[in-house]
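Data block below; observations after.
Take a look at chain A:
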Amino acid sequence: MTGQVLYSQLFYGGSGIILVLLGLWSFLVHAPLLRKLIAINLMGAGVFHMLVAIAYRGIDTSPDPVPHALVLTGIVVAVSATALALAFGKRLDQDDD
Partner candidate 1 sequence: MNFDAWLPAAILLSSMIPGMLIFLLREESHRLRTVLNMTGALLKLGLVIWMIGGVYDGHRYETRWTLAPGLDLVLRADALAVLFVALSTLLWLVTTIYAIGYLEHSPNRSRFFGFFSICVSATVGIALSGNLLTFVIFYEILTLATYPLVAHRGTPDAAHGAKVYLAYTMGGGALLLVGAIWLQALVGPVEFTQGGILGVSPEEIRIELILIFFVLLAGLGVKAALVPLHGWLPQAMVAPAPVSALLHAVAVVKAGAFGIVRVVYDVYGVEFAYANGLLVALGILASVTIIYGSLMALTQDSLKKRLAYSTVSQVSYIALGASIFGPIATIGGMVHLVHQGLMKITLFFCAGNYAETLGVHKVSEMDGVGRRMPWTSLAFTVGALGMIGVPPVAGFVSKWYLGLGAADAGSNWVIAVLIASSLLNAAYFLPILHRAWFRPAPKQWPQEHRHAGRLEIAGALLWPPVITAVLALSAGLFAAAPFTPLEWASLIAEREYGR
Partner candidate 2 sequence: MIRPLEHIIIPLGLIAVGGLLGWSFFLAVTGEAGERLAAVALARVPDSGVSNPVTSVLLNFRAYDTLLELAVLLAALLGIWSLGAAAPGFQPAASVLDGMVNGFVPLLILSAGYMLWVGAYAPGGAFQAGALLGSAGVMLALAGHRNAGLPSEGRLRLLVALGVFVFAMTGLLLMVVGDGFLTYPPSLAKWLILLIETAATLSIGATLAAAYLGGRPAARPTTGETA
């Protein structure tokens, strides 16, 4: 593994960690459901970003497909959870009206 690749992995992985922290912070301090969901999605994006980063093996080398598959699965799971949570929120709103 070249230094360049290592650098990219660390750089992108590190920004993934920052995204996770941002998301976590937002999840903890914001009450509205939609904000919490954005926060969770942001955290997810951060984790996925880390995985994509460690899959990266250089601009002209095939990346590691395993983390890619994990991320793809994760994206679908995330959208499922988001949709379900929003339906919960909608139901609560309807009950309020």
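One rule holds in what follows: a residue touches a chain if its C-beta (ideal position, glycine included) is under 8 Å from a C-beta of that chain, and two chains touch if they have at least 3 such contacts; residues count from 1.
For anyone wondering why these and not others, all candidates are chains of the complex that A comes from, given by their letters.
Computed from a predicted model, the values in this text were never measured in an experiment.
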Touching chain A in this complex is which of 1 or 2?
2
Listed in rising order, chain A residues that touch candidate 2 in their complex are 1, 6, 9-10, 13-14, 17-18, 20-21, 24-25, 28-29, 50, 54-55, 57, 62-66, 68-70, 72-73, 75-77, 79-81, 83-84, 86-88, 90-91, 94
